[in-house]
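One structure follows; several queries about it will come next.
For this view, one protein chain was removed and the others were kept in their places.
The letters A, B and C name the chains in turn, as written, and every chain counts its residues from 1.
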Amino acid sequence: MRKLINEPKSFVDEMLEGVLLAHPESLRSPARRVLVRADAPRQGKVAIVTGGGSGHLPLFMGYVGQGLADAVAVGDVFASPSAEQVLEATRAVDGGAGALYLYGNYSGDTMNFDLAAELAQLEGLETTTVLGADDVASAPPAEAARRRGVAGIAMLYKVAGAKAELGATLGQVVEVTERAAAGLRSMGVALSPCTVPAAGKPTFDLPEGEMELGMGIHGEPGVARGPLQSAADVGADLARRLVADLPYERGDEVAVLVNGLGATPVEELYVLFRTVHAVLAEHGVQVRRAWVGEYATSLEMAGASVSLMRLGPELLSLLEAPSRSPLLARW
Amino acid sequence: MRKLINEPKSFVDEMLEGVLLAHPESLRSPARRVLVRADAPRQGKVAIVTGGGSGHLPLFMGYVGQGLADAVAVGDVFASPSAEQVLEATRAVDGGAGALYLYGNYSGDTMNFDLAAELAQLEGLETTTVLGADDVASAPPAEAARRRGVAGIAMLYKVAGAKAELGATLGQVVEVTERAAAGLRSMGVALSPCTVPAAGKPTFDLPEGEMELGMGIHGEPGVARGPLQSAADVGADLARRLVADLPYERGDEVAVLVNGLGATPVEELYVLFRTVHAVLAEHGVQVRRAWVGEYATSLEMAGASVSLMRLGPELLSLLEAPSRSPLLARW
Amino acid sequence: MPATALPHALGAAAQALAASAPELNRLDGFAGDGDLGVTMTVVAEVAQEVLAREEADGTRLLSSLGAAIARRAPSTSGTLLATACLRASQALRDDQGAPVEVMLHCFSAALEGVMARGKAEPGDRTLVDGLNAICGSLERSVADGTSWPLALLEAAGAAQAMAEATSNMEPRKGRASWVPQRALGHPDAGCSMLAIGLQAAAQACQPLP
Partner (left out) sequence: MPATALPHALGAAAQALAASAPELNRLDGFAGDGDLGVTMTVVAEVAQEVLAREEADGTRLLSSLGAAIARRAPSTSGTLLATACLRASQALRDDQGAPVEVMLHCFSAALEGVMARGKAEPGDRTLVDGLNAICGSLERSVADGTSWPLALLEAAGAAQAMAEATSNMEPRKGRASWVPQRALGHPDAGCSMLAIGLQAAAQACQPLP
């Protein structure tokens, strides 16, 4: 392992200590492994609660902030948080307007969030769930609901958070977030494995010079393995699959997120974006907004993913609304 | 190589194409391999011009924006930009109030910026240079001017940019930036090598399980190589060397930057910060502000650096002034 | 199994699971995320803590264990194991029959709980298949009047046989279902985990020769 850690066991808790020491003005912890916006609860505002495994920063914790989520339940590396944590998070940010549970579609997480939702209901706390399920590599279009959630959820936080900040009801926040999710597709490529600290060994083998197309952000197998292709070929392949999956029509507008999985330099992500932009132009799809950087990582995995969200007028303005989180804004 | 690239030769230019396609509202390119703020030149404002090799994103390009630098000259991977580029950058952002050349202390860069300064002077453009020379591993305190510049320069952009935005004169901007630089110290540790695309092979060998203390951000050798230590030991070692180098006194206030070199997960950086914070507390030094993330990378090198800036009242408020760049603020 | 044997059996299972962590990570890595061994290391640790703390009351032991696993190891397998423990605890409280019957009722309750929580059916290549095989074996033991230590051993064998059988089954739930072909040729990690735990528990309960 090439890791700056202490005991693997205490990795997540030490990380959280560091986060709280670094950002006391933005984040606080009302319960073990739960972080909330320092100004929570906000009376009358729909609360957005998220959570998931560690090892994906800035996902999930980084999306807690103004115009984004209100609370996060933090799991162990690549493992769901507990229902108890989700319930604590819900209690801590409840502003009387209900809560949106927004997280990625993984069975450990859905079981724990569902259980938390039942427990919250017993306490009179209303919740509705919207899942990130954007990875087209994880199931065919007909079974889109089975798909796992990857980096595209970053855009969902932005949409839901902005809508909630505007004073919308839970129903309205859910409606627009579901609409955004329905037009959201992602797919990635891995160039190296990653190592869960407590496991001590890479989750899978991926020799130098090979790549795995469609790999999940926890190292779940992808749809094809083969020799490493050029950025132009990889970018075109990913973009074409995403365009075909929705599918897009000429004249559609789109927001693009090119995400690094951890070890891939941001320079390479821009090279990849260049090709994605060209392929979209070929298909008559106009890029209205683009983000390039690390939005959802897989520890130190090398590789990248591309996410496309089809835009309507409300979605673009929500994506462009102000937001602020200490882990996303470097300054 | 585990890289998403096309021809190594065209890497930098394709990256720049991607950057311009992704952020047309924030950045434009008035000359080859020169980027400036979309709203440049700003009449009456001191212009801040930077530049350096590629492979360090968000350094240098990411620090072009409101409250930061005005222009960047972009070199090949790990190589200086040319004097001609620096001159073009200076011309494009000149607002009649002179320019600060702010960049890292590397001989290729100083030769080219100095030459550009001479050429600019022939055109009646006034310039003054402040160098980032924060890496304590590169020379003893008595020869501090010989030190190379690493991640700490991120804080200098912030200080200089905020001061210039307030309408200060070139002399005033230089004064405060020099004061900030005088109290700035950094040191890093590498856990893996990195590969320059055109070289095709790692710049140096660093087997798994070893680390190199004090390595430079281009893979320049460090001060000691040995078995990989725990985050607590590494963090304490780095923090103690930095505290001793200035040296700090009880009651001093400090801004801290924990920087990832590329492949190291942000989670680990927070674990490291936790120890740095504790060591500073032991020395009676108060952390007024902290940033943790990737501010100056070395391609896909694994490792981290710690930067400390001793604060006075003006420095803190400049560090906290608003700023905005598309490569730094993810949303 | 008489309630007094439970701590002993659980302790043995926990130890075996912790020792098999690398193998369980490896199996989970073929089509999942390679962390089942990490989860089971935590589960084993939690079990040792609960065993050290709790009296030998089986109902209390299982409910404490379930609650602790839910809190500390909330991955898919952890959450489902927690559910299984809580359901088994309930079944144990309501039941005063012969040892093998009690075991059957506990495992049946666990199976039901896991199916409700995880929404998997038999044949989906999940813990449900392993628990199903265990219940089937215990049913036969009840019918045959097998002694409880032997019934436990046979149930462990059935779990092992099912784990092997899953090698030819395509996963339809959980991470492994996203690229189901990748799992083929390897036993399901979760079923292997059940087999390892039950085998150790059964061995620990055999009368000395």
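Throughout what follows, a contact is a pair of C-beta atoms (placed from the backbone, for glycine too) under 8 Å apart; a residue touches a chain by one contact, two chains touch by 3 or more.
Please read all numbers here as calculations on a predicted model, not as lab measurements.
K.L.:
Where does the absent chain make contact, in terms of the chains shown?
P.N.:
B
K.L.:
Among B:S26, B:N112, B:T127 or B:T297, choose the residue that contacts the chain missing from this document, as touch is defined above.
P.N.:
B:N112
K.L.:
For the chain left out of this view, which of B:V34, B:A137, B:V276 or B:L315 touches it?
P.N.:
B:A137
K.L.:
Hey, which of B:F60, B:F78 or B:Y101 is the one touching the hidden chain?
P.N.:
Residue touching the absent chain, from the options given: B:F78.
K.L.:
Tell me which stretches of chain B touch the chain missing from the display.
P.N.:
Output for chain B: 75-84, 106-108, 111-112, 115, 137-139, 146-148, 196, 198-199, 201, 203-204, 214, 216, 218-223.
We adopt the following convention: only the chains that are shown with their structure count from here on.
K.L.:
Are any chains cut off from the rest when chain C is left out, and what groups are there?
P.N.:
one piece
K.L.:
What whole-number Å value describes the gap between the mean CA coordinates of chain B and chain C?
P.N.:
The computed centroid separation for chain B versus chain C comes out at 54 Å.
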